[in-house]
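One protein chain omitted, others in place.
So that you can tell them apart, the chains are marked A and B in the order they are listed, and the count of residues begins at 1 in each.
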Amino acid sequence: MKRFEVIFPETKMPLQAIGKVVRKSLKAPTARYAIQMYGIQRSFLLCSKEDARRGTRIFQYKADPCLHEGDVLEFTEGTCIIHFSSASNDNCLLVSNECNERCINCPQLDRTRNPLLSERNAQIIALLPGDVHTIALSGGEPTVDFPVLLQVIKRLYAHHPSIHIDILTNGITLADYDKATELSNILKQETSTFCITLYGDIHAIHDAHTRVAGSFAKLHTALHHLAYYGYTIEIRYLITKMNYDRLPSFIEYVYDNFPFVDHVSLMGMEVSGDAAINAEQVFVPCETYIPFLLVALQKAVMRDVPVFIYNHPVCLLPKQLWRFTVASISDWKTGYSKLCEECDLKGYCGGFFTTSNPEYIPTNISPISLNYSDEGVYV
Amino acid sequence: MTKLPFRYGRIQDSMLVTNESGQFYFLSIPLFRRFISDPDMLPPNIKNDLISKFFLVEDESMEFALEESAIKLRTKKAFLSTFTELHIIVLTYACNSKCIYCHASSSTDAKEHHMLTMATARRVCEYIMQSPSTTLKIEFQGGEPTLEFNIMMFIVEYITTLNVLYRKNIEYVVCTNLLVFSQEHLEFYKKHSFCISTSLDGPRDIHDTNRTPYNTQSNYSKVLENYQKVCAEYSPDRVSALLTVSKYSLPRLRECVDAYVDHGFRSIFIRSLNPYGLAEKTLGELGYSLEDFLAAYKDVLDYILILNKEGIFIREELASIFLQKILTPFSSGFVDIQSPPGAGISCVVYDTDGGVYPSDEARMLARCGDDSFRLGSVLSDTYQDIFLGEKLQKLIRGNLVEIEAHCYGCPYIPYCGIDPVRKYQETKLNVPYQSCKKYSQIITLLFSELKNNPDSEKVFFSWLTGVSYEELCL
Partner (left out) sequence: MSESITIAKNVVSKRALLLAYGESNSTSSIEETDTHWVLTGPKEQDSGLSNQFFRLCMEKEVKLALEESMAPLREILYRKAFEPISKRN
């Protein structure tokens, strides 16, 4: 979640205060944002230090956060967190911090239960703009507290009946047929997508990543339940040192065993959190696995399985793979190097994770020049 | 480490292993020996491949592997969950052509011009609609079915009426020689989205040798004239053609493929002659040995592969039936090569007298005087008698590759199927199973291509996905 520093007003604020930007004003030398807080009638102001006057309802920002009307914010402990922005490619609702797996590459470090989440989410949902199109439910693991997940979904539909919901989950809770059935009665098939991570085509590799025995088997059951109830499923493969050589077999495995899957996403890794701690075991530089990526993609194209490559700078990949790349890194995590300024593909390419440990941020970035001519565009 | 059920057989210098859900893997002979005696000692990447493809399983994952394999097996046999999807209706024995190899019991003898009466047709429709399948494919055959166009129209109308109640998804196919094709026919086919299945035996001289002229016009000219009409005013996607190979075309199959390509066909079904039934009389003159057929087939398949790699999309249908089973998790939809056999449970044939048969071969056997496979009549037997009776059940039970003695241990079991009538005929004649020889050699050919030529694998997938070879190359 993107966040920025604020100085709180002098009045007593609740522990977490959720509000939305109702107006952005650029008349003054620095931007001013009018904030409507949930449950509080009088509106607040967010502005620069220089602009601020003494007042009971003024937040001061250190640097202009470049917000938009409709952004949903949380003010907590000297920070402002942006939970929702219509300008963002990655609007995510944290349903739970907790998780039922312990993935060796998990970027999230804080897994303690947060009792305030429920109320916070309820407020965020209430403040979402009327024309919100998509939201992702994430965590930790969003299915870990199942009744809470169902609550969130119901609440979302109450305010926005046709919202598209992406659920980022490891899926194993849904190996329970009753839970899958319950979910099928609430989550609409036509406007939802499950994004589920599979780390390998054999249980030894998958379970070595999730560090939970039996997760591979449970994932299969969950996938069959989801397919049975007609859900759209995306399978994600996070490319690590422990599984990159299985990329081609993985594609065949998905085709042979989960032909109902909508598409497959091959993900580059964000080297932060547990991934950074375990980098020795999990990090593999792009150059090492490119040959496997090529074979895998050839197999996928042959079988007409749609594949996307997420989280890879385009210049690090061979040309035949460019059409599969998606600028997928959350915009607030995205970074470009100085060299990227000269690159013709900067708008198309998603850059790389700035949140990764500095030593794992790729250094062999090379800008691409496109030649435009009447016949077409060449490199 | 335990081995899951598998079968094996040599392909050139390797051992092919296949499992119950049709997955396959090639092992060198030394590695195969290790797989049998001590799988733990296989190289890690091979071991992982075998685990991934459900040949090996770590003991703690046995429950999971069996569960997943069961799901895959069920997927392969999913055709069992729809009962009688394909219904073939013989409208008449009359025909406006006389093909030298015809087995479809056509005759110009007036006495033998059986045709389906409206009353019988009505009963046939009522039985068809009782099929529990939500999708029905209704195929019109003959002789030449367009000679009884009124009955065809009546059947479609009556089925449409009945379907108001049943609400099934219905597709129509007409198997016609395309010699007669009026505007009325065209409008009717368009209105009901018919698929048209026709015969094109190759270039002009071959086609016209096999098939008699229409009035004074060459059969070939007439067929192509009408085919162009269909393409122009309806759609080329709705017409497919098959090739019946006679002695004349056997040495010239490449030219036949060229003829198909020249006329814009995207698929060709290379069918060998049915050596039994009514064609038996002419077999001496037209026939060829199975060995000769297989040699010619191999040659033309090589040619077809080359054409595809050069950018011409032309799919061979017989190969595609096996490829669908080898390369995808699904079955092929071709009811004559499946186990349990499609006869009577996936496909039903209704004769002009209302007789119900499990396959066209069974009907033709009856025409030769042997009604062993007649299941009953829509005019005198109940639906239960015909479809749930002991005769059909015995037929199915006795024709399963999974338990047939001849098929014991064959690695191609997941891809194959028995034609009950052929087997019956060959057993009576005491000849070895010709279909087994034919199918196993073709399957071996396909596996050899898969093993040796990655480009051929791409062509095969292009046939299964419909996407052209170039588009499948990265």
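Throughout what follows, contacts are C-beta pairs under 8 Å (C-beta built on N, C-alpha and C of every residue); 3 or more make two chains touch, one makes a residue touch a chain.
Every value quoted in this text rests on a predicted model; they were computed, and no experiment measured them.
Note on the undisplayed chain: of the listed residues B:M41, B:A70, B:M118 or B:V431, the one touching it is B:A70.
Check A:H224, A:K241, A:K299 or A:K333 against the missing chain and you find that the one touching it is A:H224.
Checked against the full complex, the one of B:L4, B:L56 or B:I326 touching the unshown chain is B:L4. For chain B, the residues touching the absent chain in the complete assembly are 3-6, 20, 36, 66-67, 69-71, 73-74, 77, 406, 408-409.
Everything below uses one rule, namely that only the chains that are shown with their structure count from here on.
Residues 201-205, 216-217, 220-221, 224, 245-246, 249, 252-253, 255-257, 259, 294, 297-298, 301-304, 320-321 of chain A touch chain B in their complex. For chain B in complex with chain A, the touching residues are 23, 45, 48-49, 51-53, 58, 61, 63-64, 67-68, 71-72, 328-330, 457-458, 461-462, 465, 467, 472-474.
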